[in-house]
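Submitted below is the structure of interest, expressed as structure tokens.
Removed: one protein chain of the complex. Kept in place: all other protein chains.
Just so it is clear, A, B and C label the chains in written order, and each chain counts residues from 1 on its own.
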Amino acid sequence: MLSIDKYAYENRIVNWSPKLKALLWLGGIILAFQPIQWLKLAVLVVVATITIYVTKVSFRRYLSWFYAIIPFVLLSVIGIVVTVSPQRSALIWPIKFVSVYIGMAKVMMPKAGQMALQCMTAIVCTYWFALTTPFIQILQVLKAARFPRVMIEVTMLMYRFIFIFVDAFDQIHRAQKLRFGYDSFGLMIHSSGILAKMLFEQVIINYEMMTKALDAKLYDGEFYI
Amino acid sequence: MMGALKKYRKFMLFLAIGFIYTLAYPMTAHAMHIMEGMLPPKWCIFWFVVSAPFFIYGLYRMHKIVNSDIPNAKVMLALCGAFVFVLSSLKLPSVTGSCSHPTGVGLGTVMFGPGVMSVLGVIVLLFQALLLAHGGLTTLGANEFSMTIVGPIVGYAVWKLCRAMKVRRSISLFLCAMFADWSTYVTTAFQLAIVFPDPNGGVGAALVKFLGIYAVTQIPLAIAEGLLTVIVYNLVISN
Amino acid sequence: MIELKHLSYSYDDRVKILDDISLKIGADNHKVIGFMGHNGAGKSTLFLNLVGELKPTSGEILIDGEPVEYSKKGLRKLRRKIGIVFQNSDQQIFYSIVKDDVAFALHNLKVPSEEINKRVEKVLSELDILSLKEQPIQYLSGGQKKRVAIAGIMVIGSEWILLDEPTSGLDPDGRIRMQKLIQKLVNNGQRIILSSHDMDFMYETCDYFYLLGKGRILKQGDKQTVFDDEQLLRENKLDQPWLVKIHQKLGLPLYDSEQELFAIEEKHN
Partner (left out) sequence: MIELKHLSYSYDDRVKILDDISLKIGADNHKVIGFMGHNGAGKSTLFLNLVGELKPTSGEILIDGEPVEYSKKGLRKLRRKIGIVFQNSDQQIFYSIVKDDVAFALHNLKVPSEEINKRVEKVLSELDILSLKEQPIQYLSGGQKKRVAIAGIMVIGSEWILLDEPTSGLDPDGRIRMQKLIQKLVNNGQRIILSSHDMDFMYETCDYFYLLGKGRILKQGDKQTVFDDEQLLRENKLDQPWLVKIHQKLGLPLYDSEQELFAIEEKHN
């Protein structure tokens, strides 16, 4: 589930300063937002290539991280270009609907294309950052950016606990699936409910045990960062 | 476990209510996320600025809680946050063929007061952007506003209203879940509409378009989540 | 019979957790088959492949001569043939009352409720926990919970049951009861595949063994064959059962179980 995290610890530039990586990310984002279109495209290709090289990730797996988001980008593009107009000539693929036409607005096409390109370039840059910077280093960036201490402490703990919950989630989900708990829509809703309830119980069980463990470690109210 | 339940009876009750809120604020994370790079810089900044006061208020509340008499409140906050994050990966099928993911942000709202969730919400969004590759860093402010500010406030208001009108608990939950969800998506649609107005109909027409697009995924999802909420509520209560 | 043909599995395209494994499980009428290997040797990955939770990267699995199909229907068929009980009972018991939990799979399969009741009762009595039927789970001991978890799978009526570390967390008494339970299941016609770090338990319980290491089958055979090579076991972070040790080092005969040893040796004295 959290395969990105694993790559973040094993890439070629894991030891670079996280602040430098954050600055490079910012640079990439600025390039994605600047107006020259070919430069965006160049950044997209270059950063994607670099990412695959430094993380040693297979091209197929790299692409797989885009599957989930491309539908949403497309959906937004459709939202931008589809319009209703009385003039047939302003539209691509017009469909007559009563007295007006529904279709894609010609004037919006370049804008939609630019938005899609900008979006993809920015996503590629953020992936580069996420895949080369372990979350522990991101905490250092947050610290350097003077985020409040208590927020960083909670973030740090949350990062650790997420893996405990993911484990529990996987185990419960798998056990349900093997007992046919997800074989229909109704069963899926029901089983998801049980799963959520069981995870919720984990919050309490873990809290109880962790309280004891904190005492054993002489915890005094502060997590050092 | 049972020992724990008995010992923490009051605390458990508190948690149980919080949990129900969690599912009652089914911010549909992935479908509702505005992707990285989709908003122009000035709008990114605008939404960061708009969300900032809520965030700062959240931090203030968080400090209060940490300094209150809840033992190890930081651990509790982080456990709730991790729970919310993992719940957000619970897959529900949606009409678009891909999967939408409900996520709750409400647990902390009731446990620790309304403000805290804006901080925990930011952290969850950060994890989603960096560990799951969903959403984005530049659009974090905009997503924060729709999901952890508007959604919870509307959901909370609906819940309060239903309870005041003595609507049955399960129906209240159902409505609360749906309205929290819908208000989030209305906000997101609005955020996109002002950036990408329709060439013929302007912002208003664009809003209708984006609402229409999201409605396709959101209506069945909201119903599924409403059901889930009621089921989990019954499971927690029957224990 | 379960047959693996050149089965390989890798999580990330880099390291092969299972590397070209070919074997036939349950040939020659073996009833309790043991998989041994150190932590991380690939046992769990293999088990998850066997129940269709993971799809082999290459190679295939045949059940009674038919290749497994990874369609929804195919998987459903597979899971009615092979059930699995995981190590952690708490993560596979979903209801608070024993009988409700055991009935979970049957409800999902839309079995009529009289039939469900009958089958649940039958399984519970086979596992000697009929008295727990109406009990809340949270007051059960570790051994009892383990039985409930097993009941939840057994009720499906699958031919094979995979048990992952069935003795973990049990006290010595629970361990002995688990051994007896497995024997009883086998007598009822059930076939078992298990993995455990408890060498003595494995030795006394299984009748055929596979030693898994570095994603490959390093050795297979009956007790004598597999536990004979102390060096190989050591290399794989395992150990010989004490019955084998006293056979090899003290020159005593090799006994199949403690009971046998003491029964026979007592006669001698």
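The rule is short, and it goes like this: a contact is a pair of C-beta atoms (placed from the backbone, for glycine too) under 8 Å apart; a residue touches a chain by one contact, two chains touch by 3 or more.
It should be emphasised that the depicted structure is a prediction, and the values quoted were computed from it without experimental measurement.
Asker: Looking beyond the chains shown, say which of C:109, C:176 or C:254 touches the absent one.
Answerer: Spelled out, the listed residue whose C-beta touches the missing chain is C:176.
Asker: If you put the missing chain back, which residues of chain A would it touch?
Answerer: Residues of chain A in contact with the hidden chain: 5-6, 9, 134-136, 156-157, 159-160, 163-164, 167, 206, 209-210, 212-220, 223-224.
Asker: On chain C, what residues meet the omitted chain?
Answerer: Residues of chain C in touch with the missing chain: 38-40, 141-143, 165, 168-176, 197, 199-200, 237-239, 242, 245-246, 249-252, 258, 262, 265-266, 269.
Note that in this section only the chains that are shown with their structure count from here on.
Asker: List the centre-to-centre spacing of chain A and chain C in whole Å, with centres computed as mean CA coordinates.
Answerer: That pair's centroid distance is 39 Å.
Asker: Whole-Å distance, chain A centre to chain B centre, using C-alpha means?
Answerer: One centre to the other, that is 17 Å.
Asker: Which whole number of Å gives the spacing of the CA centres of chain B and chain C?
Answerer: 43
Asker: Please list all residues of chain A that touch 2 or more other chains.
Answerer: 194
Asker: Spell out, as numbers or ranges, the residues of chain B touching 2 or more other chains.
Answerer: 1, 239
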